[in-house]
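Please find one structure pasted underneath; my questions will follow.
Note that one protein chain is taken out, while the other chains of the complex remain in position.
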Amino acid sequence: MPTEQNNRLTEQASGVYIIAATPFGDDGEVDLYSVDSLTDFYLEQGVTGFTILGMMGEAPKLSEAETTQVMARIMKRVAGRVPVVVGVSHPSNRHVERLSKEAMDLGAAGVMLAPVPNLKTDEQVYGYYAGALDTLGPGIPVCLQDFPQATGVHMSVPVVHRLVDDFEQVVMLKHEDFPGMRKLSQIRQASDAGEHRRVSILVGNGGLFLPQEMLRGADGAMTGFAYPEMLVRVCALFDQGRPEAAEDLFNVYLPLLRHEFQYGIGLALRKETLRRRGAIRSAFVRRPGPRLDRTDLDELTRLTARQEAALAKFEAR
Amino acid sequence: MPTEQNNRLTEQASGVYIIAATPFGDDGEVDLYSVDSLTDFYLEQGVTGFTILGMMGEAPKLSEAETTQVMARIMKRVAGRVPVVVGVSHPSNRHVERLSKEAMDLGAAGVMLAPVPNLKTDEQVYGYYAGALDTLGPGIPVCLQDFPQATGVHMSVPVVHRLVDDFEQVVMLKHEDFPGMRKLSQIRQASDAGEHRRVSILVGNGGLFLPQEMLRGADGAMTGFAYPEMLVRVCALFDQGRPEAAEDLFNVYLPLLRHEFQYGIGLALRKETLRRRGAIRSAFVRRPGPRLDRTDLDELTRLTARQEAALAKFEAR
Amino acid sequence: MPTEQNNRLTEQASGVYIIAATPFGDDGEVDLYSVDSLTDFYLEQGVTGFTILGMMGEAPKLSEAETTQVMARIMKRVAGRVPVVVGVSHPSNRHVERLSKEAMDLGAAGVMLAPVPNLKTDEQVYGYYAGALDTLGPGIPVCLQDFPQATGVHMSVPVVHRLVDDFEQVVMLKHEDFPGMRKLSQIRQASDAGEHRRVSILVGNGGLFLPQEMLRGADGAMTGFAYPEMLVRVCALFDQGRPEAAEDLFNVYLPLLRHEFQYGIGLALRKETLRRRGAIRSAFVRRPGPRLDRTDLDELTRLTARQEAALAKFEAR
Partner (left out) sequence: MPTEQNNRLTEQASGVYIIAATPFGDDGEVDLYSVDSLTDFYLEQGVTGFTILGMMGEAPKLSEAETTQVMARIMKRVAGRVPVVVGVSHPSNRHVERLSKEAMDLGAAGVMLAPVPNLKTDEQVYGYYAGALDTLGPGIPVCLQDFPQATGVHMSVPVVHRLVDDFEQVVMLKHEDFPGMRKLSQIRQASDAGEHRRVSILVGNGGLFLPQEMLRGADGAMTGFAYPEMLVRVCALFDQGRPEAAEDLFNVYLPLLRHEFQYGIGLALRKETLRRRGAIRSAFVRRPGPRLDRTDLDELTRLTARQEAALAKFEAR
């Protein structure tokens, strides 16, 4: 069994870090039974790592006690089998620090940090991260979360390079800008050319452009698509040097993946799919939050049936 | 040959209204030769109508003389075979009026109008449209363009209903909110229930959710995907009551469609694809505007080759 | 001495509800000594009420324990002499409910609630508040916070009216839209005409338009200008039917008030002024947050000296 040390997040990280949903009961309480079953589900699908308490994990809606509870529960269930990255984004650097230390003490591999809103220029974005990273210190591996659709903050290639150059603990970029594939290429080309340290790049946006991003040099995916087994297989095929086979498989799932990609309602669709797959007991999203109506549910049913049929046909080639 | 009157935009409009690109030479000048060839290309693919001088047609980058020139040229080439809708969005109502009248005089079927930026509440959005529609008068058929990703303005279902109730010339909604499928369902359900006049709903966003939107009651697509023949066939299959066949075909094109869906660079990809298909002579986008680099071009080549292979396989079933 | 019941927030509320800063030491810890001295300072300046744990109180940067600590400390120090409104805005309705109940149990007069971000249409804004108000129930008096510059959410006059009509516990509007004076007039005219229940309207934006807003029917101010005695005197003069005298006094402070009005850095200027006035021991703002440089400090010194001279001259008329 790997020790905690083995699980520290490094620049070599690759594969699928699943963005874990946080399961609630229909009464809105954290459902620990489902936390366990969902953890097992992800592990069974072969994910390389976990990312917990991110935006899609409804982290801002958890109380501090719930945050600790969920974090500890998942960490215990994972039991060091794969690395766990913990989302620690918060308006206060003190809280970022407190939560990061708690996460590392519980066995996290590293933390993921998105910028606070209202940062505008390159200097402001760099300044925010520099302040937070100084507070955290070099001992905690950090994944930069570049997700302007949610944060409103745009992280330029020079800012990423400067942070990578100045802070050794920055080991990963969660690339989720949209559209943002050129940014990915530029960062990877610069590290390939030896101009900057190479960090791991995992891609988000539900994986909507995963094959293109892998070809541009991504190391894997960090997203929460409700069929993680596809992400795992696609990344494995890329590892085996079989991009065409990878993309063929990816395209079988693309219609449903695109459906789940819808901002807002996407989380409700994802949880409902996980529920239908038996991974969690309730698809409840904390209020205020998206709710599916009859049309949404029937639409999902139809799309899922189509996907199952397509997959069966694909496997039977 | 249909008369102009036959081509007036009505609530019964359906099918594919192609968002026409505006072709330039590599020197940035309007390329009238390509305007003609692109018009022919669209007609050959079987589009039901044209929408010209929209945002993806780079309308804000045309001079007034160029606007007139392009409009007249397309109208002449189309020669009444299909209806032409003209984008007339502008900061000044006077200009909206002037351009609309010019368009109708040249034989347009109607006009498409997006709101000015910085409208926030339902009252403000309604107020803007009411002012513009009063200026235009009841004689000019209007398509409301609901595209918050570009305008920053959010149009609620009650605002759409109120505009439909108060202004008979509102005959179409271009539905391009994202995500926005519930809005589409609500508007269609209200018209099906006889609560509000039924207007045509054509969907945008490159057609990313076209099958789902057709099932929710859309009448077709108004978008500019560089393979309009797919949109045409999909809509026809829906008309024939064959949604599964329609979606099977759609999914063959989905990878490339998703690729073109990327905001900003999507226009450059679309023009490059049209160029490669022989529809226009240059993929030039006016400055400032997106430009493709070597990686982008190779990526497009690979995706196009994959699509051709997938299509061949699909047709050979 | 007024009982707690007497202090429940009602539609009759008027005067100055000071937006209380949250004092920290230079080490970033909550400074309880300064919490007390600041509370005393505000009471000595004659404020009518307190609003604590708002955005300018850096509430999102407090831990849950700190939130309770600060709330309890101020409530104890105020000891029922004036009503205390507690900011309870949060991404989760469960947290809004928990914090509101805690506040009311500790003796709060009511709570203030801003909408979560990303609400766009009238329906969405109404829907958010309706959900939260249903959760809170009719027993907790609520102040709606309309502050689009910070939340990005725009609350229309019809939405305010509908909330006032549907939820009796809505007793106050914090009017902070900018520009937004017409909104204030419309709401007040509608209540004067008996079309909707009259609620208290207190104005924010540092008081930048206080005299104009009082003339349009505001009941007072809810803001945190570091010279609350001016706000108190101005409101009193309006109460006495002396608008010209009120505005003459207001204008003496306007240069500094305008200076403090600057978003972001305004909080640092306000805390520094409170420190210089002896109300708190440190002007520390939690990170990330604005910091004053030498130029800022000197500029504040100069403006303060000018204000003192102007005030002396004004009083000596």
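Going by the order they are written in, the chains are A, B and C; count residues from 1 in each one.
Criterion: a residue touches a chain if its C-beta (ideal position, glycine included) is under 8 Å from a C-beta of that chain, and two chains touch if they have at least 3 such contacts.
Owing to the predicted nature of the structure, the values given are computational and were not obtained by experimental measurement.
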Contact with the hidden chain (one of B:116, B:190 or B:254): B:116
Residue of C:31, C:122 or C:247 in touch with the missing chain, whole complex considered: C:247
Of C:216, C:233 or C:287, the residue in touch with the unshown chain: C:216
Contact partner of the left-out chain, one of B:60, B:137 or B:278: B:60
Contacts of chain A with the absent chain, listed as residue ranges: 120-124, 148, 154-159
Where the missing chain touches chain C, by residue: 178-179, 181-182, 185, 208-209, 212, 215-216, 244, 247, 251, 254-255, 258-259, 262-266, 293, 295-296, 299, 302-303, 306, 310
Footprint left on chain B by the chain that the document does not show: 28, 60-64, 91-95, 98, 116, 118, 127-128, 131-132, 135, 264, 286-288
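Note that in this section only the chains that are shown with their structure count from here on.
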Touching chain B and also chain C, the following chains: A
Interface residue overlap between copies chain A and chain B, same or different (over half shared): same
Geometric centre: closest chain by C-alpha means: A
Where chain B and chain C are represented by their mean Cα positions, the distance between them in whole Å: 47
Between chain A and chain C, centroid-to-centroid distance (C-alpha), Å: 38
Multi-partner residues of chain C (at least 2 other chains): none
